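For this depiction, one protein chain was excluded, whereas all remaining protein chains were kept in their positions.
Order of writing sets the chain letters: A and B. Residues in each chain are counted from 1.
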Amino acid sequence: MALINPKKKEVQVKIVYYGPGRGGKTTNLEYINQKFKSRIKAEMVTVKTYGDRTLFFDFLPLDIGSINGYDIKIQFYTVPGQVKYNATRKLVLRGVDGIVFVADSMGLRREMNIRSLQNLEENLRSFNKDLSRIPLVFQYNKRDLAAHNIALLPLETMQQDLNAKLNAPYLEASAITGDNVALTMKKIISITIGSLKKKLEEK
Amino acid sequence: MEFTLDLDRQQIEKIEKILDEELIELGVINVILLDLAGNVIINLDNGSTQHDVYSLAALAAGNFGAVSAMANLIGEQEFSLLFHKGETDSIHFSKVTDDLLLLSIFGKEVSLGFLRLKVSEAVRKIESLFG
Partner (left out) sequence: MTDKEDALSTALDQRLDDLFDEGNLDVEEPKPSVSEKSSAPKDKPQNSRPNNFKATESQQPGGEVMRGLNALLLSMEWEIDDSVMSKYLAEIQRLQELHKDDMFFINFTKMLESIGLYLKRHKVHAHQDTLKILQEIQAGLGLLVDMQDSLSDKEKKIYFNQTYERFQVFRKQITGKSADVTKASLNKNTELVTLIRGIVRKELAMLRKELLEELRSAQPKQP
């Protein structure tokens, strides 16, 4: 649940990039951080282990300025994808307001995507939260690999595997080239803030 | 589980007053009250710092979670003293409630012993605000 500070007229919103390890979550935030650095004046924080894997999380604060009199600060987190870091994933999911599920389009990652989504649902359930009631965007990442003759999962398969019941907005993207990376972010911000509207107007 | 405290203006002001009187006046550079989701609830400083408090809060919440997990692994409920000592500035963490952490950044002029007294006093006062 977002934190609303009525005194400072400030809203802090937490958005988590979730998904299987090596799927491109960190690359998503790195792209935004690089590309829009001058504009968003943010400083990305990464806690990495040896070999560049996300250990704790990546953190990117984004101040989108004043909307309706409220200063809106978005905090993007990624989780470590590796199975053994589930405690950390739960930690990061605390108080989440919106989720981007970054799925890996590579054919051999099909199972991993499905398992990671199950893991997300389970972890949310341990906080008594229901994935179907949380703002969610699917990003089918690494679509650029098609050009390199690498077998990708067809869009329909991914939709069927992951999004059949949830029916959330989805985008095909390439975190490496930046294709649809900003759009994914815009989408999740937009629906997450939308979900907070009521709360904001009460204050 | 909801992690957000729904504080109103008055409550925030009361807590700010406590933190100001107990800690900033003692010479603490920066006090951040945060929740375990990493949100900054209150941020007070002595006017001479520009810490990136949002990143600090995110990492502090993560760090606290990690250290709690370490405590559990060795059969402890919690470590009562979380403290990082730097060359000039140091950081002290204290749990306020199950969901709230207080982070104090202080320089050499403040002794840890006295800071700890003041922090527990502030925590006691904040707790009494919530009944």
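Note that contacts are C-beta pairs under 8 Å (C-beta built on N, C-alpha and C of every residue); 3 or more make two chains touch, one makes a residue touch a chain.
None of the values given here were measured: they were computed from a predicted structure.
Student: If I consider the whole complex, including the chain that's not displayed, which of B:Thr49, B:Asn72 or B:Thr97 touches that chain?
Tutor: Answer from the full complex: B:Thr49 touches the omitted chain.
Student: I need the residue numbers on chain B that touch the omitted chain, in ascending order.
Tutor: Where chain B meets the chain not shown: residues 25-27, 29, 46, 48-50, 88-89, 107-114, 116-118, 120-121.
Student: Mind listing the chain A residues that contact the chain we can't see here?
Tutor: Looking at chain A, the ones touching the missing chain are residues 35-40, 43, 64-65, 67-68, 178, 182-183, 185-186, 189-190, 193-194, 197, 200-201.
Everything that follows uses one rule, which is that only the chains that are shown with their structure count from here on.
Student: Would you mind pulling out the distance in Å between where the CA atoms of chain A average out and where those of chain B do?
Tutor: Computed value for the inter-centroid distance: 28 Å.
Student: Where on chain A is chain B touching in the complex?
Tutor: 1-7, 12, 14, 43, 45, 47, 56-57, 59, 61, 73, 75, 77, 87-88, 91-92, 94-96, 127-129
Student: So in the complex, which bits of chain B are touching chain A?
Tutor: For chain B paired with chain A, touching residues are 1-9, 12-13, 35-41, 52, 54-55, 58-59, 61-62, 65-66, 69.
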